[in-house]
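And now, chain A:
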Amino acid sequence: MARSAPLLSVENLSIALPGVADRTHAVAGVSFSVAPGEILCIVGESGSGKSVMSLAIMGLLSRGLSVEGGKILFEGQDLLTMPSKARRDLAGRRIAMVFQEPIASLNPFYRVGEQVAEVFRLHTDMSNAQIRERVLELFSEVLLPEPELIYQRYPHQLSGGQCQRVMIAMALALEPAVLIADEPTTALDVTTQAQILDLIRDLRDRHGTAVVFITHDFGVVEEIADRVAVMQSGHLVEEGTKERIMNAPAHPYTRALLAAVPRLAPRDVQANEKPPFLVAENLQKRWPEREIPALEDVSLSIRPGETIGLVGESGSGKSTLARAIIRLGTVDGGSIMLNGEDLVGKEGAPLRALRRHIQMVFQDPYSALDPRQKIGSALTEGPMANGLSRREAEERVRELISAVGLQPSALDRFPHEFSGGQRQRICIARALALRPDLLIADEALSALDVTMQAQVLELLGDMQARLGFAMLFITHDLRIASSLCDRICVMQRGRIIEEAEPRELFTHSRHPYTQALLQAIPGGSV
Partner candidate 1 sequence: MGRRFWLKRLLRTLITLWAVVTFTFVVLRTSGDPVVALLSPDALPAEIEQFRQKWNLDRSLFEQYLAYMLNLFSGDFGHSYQDGRAVTTIVAERLPNTLQLGAVAYLWALAIGIPAGILAALKRDSLLDRGVMTFAVVGFALPNYFLGILMILFFSFHLRWLPSAGAGSALHLIMPGLTLGFYVAGTLARFTRSAMLEVLERPYMRTIRAKGAPFLYGVLRHALPNAAIPIVTILGLNLGALVGGTVVVEAVFGWPGIGRLLVQTVASRDLAVVQGLVLMMAAFMVLANLLADLTYSLIDPRIRVSK
Partner candidate 2 sequence: SDTTELNVAVEALWHNIAPINGISNASIRIFPNIYDRLVEIDYLNDPSGQTLIPRLATGWERDGKVWTITLREGVKFHNGETMTAEDVAFTLSAERLWGDEPYEPRGRTYTAGFVRVEATGPLTVEIETADEDINIPGKLSGFIGYVVPKAYYLETGVEGFGQAPVGTGPYRVVNYRGNEAARLEAFADHWDGAPPVERLNFLLVPEYAGRLAGLATGEFDIIASIPIDQENQIETMEGATLIRKQVNNYTAVLFNTRNDPEGNPLQDQNLRYAMIQAIDMDAIVQALFSGNTFFPAVPFNFPEYGNFYDAAAKPRLPYDLEAARALVAKSGYKGETLIWHITRGFWTNYDAAAEIMVEMWREAGINVEAQFLDNFQLAYERPFHMLAVSGGTSFIPGDPYQPLWLDWSPTGVISSASWKTWDPTERFVEIGTAYAKSTDPDERKALFLELSEEWQRVTPGQYMWKSLANWAVRDGISFVPVPEFEMRLHAGYLKL
C-alpha cells in the first residue's frame, strides 16, 4: 500500500521523568508518523513509554511529566504550541483515544450512555434524541449486548470488557481522523477481541482513520498492523512494515521479542502411570450475590510429576479452584484429598503441615514479595517455619538461588532491586524451597513481557525435570499451555467442560466453547 502524506507525525519527542525514576526519560527522541487509513502498531516491553507517548499526543500528561522537546504535528500543525482552545476543539473530535485502564477511565458518577453522549454535546449541536440514537448505534457497533440497557448502566455495573467497549465507542463517536488505542483489547476474551479488531479495521477502511494501536501481543500485531514500531526504554528502536518487522527484524531487541513469542506447538504426552496424590472431588463454590457459581462440581486429580494446564475465559473460576486447592480460599462442598488426608475443613497447624506439599507462584511478581524483607530471609522463612534449622534452610536456599539463575549475592537484596523476571524466579525459588509435590502457577507469566516469559517458562521446565514436582498451570494463553502441559482442562462458568491431552484438544476438541477459543487465537492458525 502506497503511503499518503502523514496525518499525524511525532518528531524527536522527548519526555522527561521526574527525578526519582530509574531512567531520565520516559520517551527519548521518538519519531514516527501515521498516514490516513494506516494502522501503526507500537509494541514493546512494559514501561517502555508507549502510554506516556500516546498521552503526550493527547496533551494529557500527568503531573510531573513534561514534554522536553520535539514536535507533534497533526495536519501540519504542532499540537504542542497550539492554543489550548484550538487543541481542545481537536480532542475528542479529530483525535480520540482509548485508554489502557477502561474501568478507571469512566466516571463512576454518570451513566455510561451519558458519558458517550457528552462527546456529542461538547462538539456538535445535535438534539438529545439524535444523540441518544447515535450512542445506541455506536453501542451496537462495538458489540455491546442490549445497548438500551447498557446506556442506563453505571460503569461499576459493567464488566471490564464492556467498559473497554464503551471507551472504544466514545473514541469512535465523532469518527476521528486519528485514533489512538492503548491496549484496547486486553480486558477482552479472545473472541470479543477478534470482533473489536474487525471493527477498527472496518473504521479505517470506511473513514480512512489513522490508527495508532498499542499492544504487547504479537498475535494482535499480526492481525491488524500495517506498520510496526518497536519501543524499548523510551527509545523507538525499529520501525517498518509489518512484513519486514515480522520476517526480517533488524534490531536485536526486536529479534529477541519475536523469538520469545510463544508458538502453538502441542507437546507430546509422557506416559504417567503413577496413582494421583491429589484428588479434588465435586468442589462447589458460590460467591454471595453471584448467580454463576465459581466452582460447580469440579473434580480434578493430579499425578506426581505431571503438568496440568487450566484454561478458560476470564472469570470462569480458575483462580478460585487454585486457591481452593491451596486452601487460601474455602469451598462450599467437595473434598480435596492430599495423600489420603482431606484438606477441606482443616485449620491451623495441621493445615500448615499439609499445605507444605503444595506451593504457589502468583501472577504479579511485583507484589508477591514482602517489600521490606530481604530475599534471603524470604526464602529461608518457609523451610524454617516447617522445622528446618537455619543452617539447613540457608544451605537449601543457596542451592536453589543458583538453580534459578541468580547470584548468591541476591540473597542480601530487597525485592525492589530486581526486575520482574528475576522476582518471578525468586518466587519460584521460594515455592520450591519447601520441596512441594505440587506447584500451582496462576497466570504466573502474564505480567511479564514475552522475553521474560520465555525465560521463566524454561526455568520451570528445568526445575520440574530436576525436582519432579507436579504442576497446575493456569493461563489464558493456549499456546503456552499447549507447549507445557500433559493435560489441559478447559473451564467455563465454574465447570471443567473439557479435559484432554493438548494435541487431542487442538485437533478434536468436542466442546463448542473450546472450539471458539481455539478459533480466536490471534495471529495464529493451528
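Convention: a residue touches a chain if its C-beta (ideal position, glycine included) is under 8 Å from a C-beta of that chain, and two chains touch if they have at least 3 such contacts; residues count from 1.
Regarding selection, all candidates are chains of the complex that A comes from, given by their letters.
These numbers come from a predicted model, not from an experiment.
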In-complex contact partner of chain A, selected from candidates 1 or 2: 1
Residue ranges of chain A in contact with candidate 1 within the complex: 55, 58-60, 62-63, 88-93, 96-97, 99, 101, 104-110, 115, 118-119, 122-123, 154, 156-157, 167, 170, 289
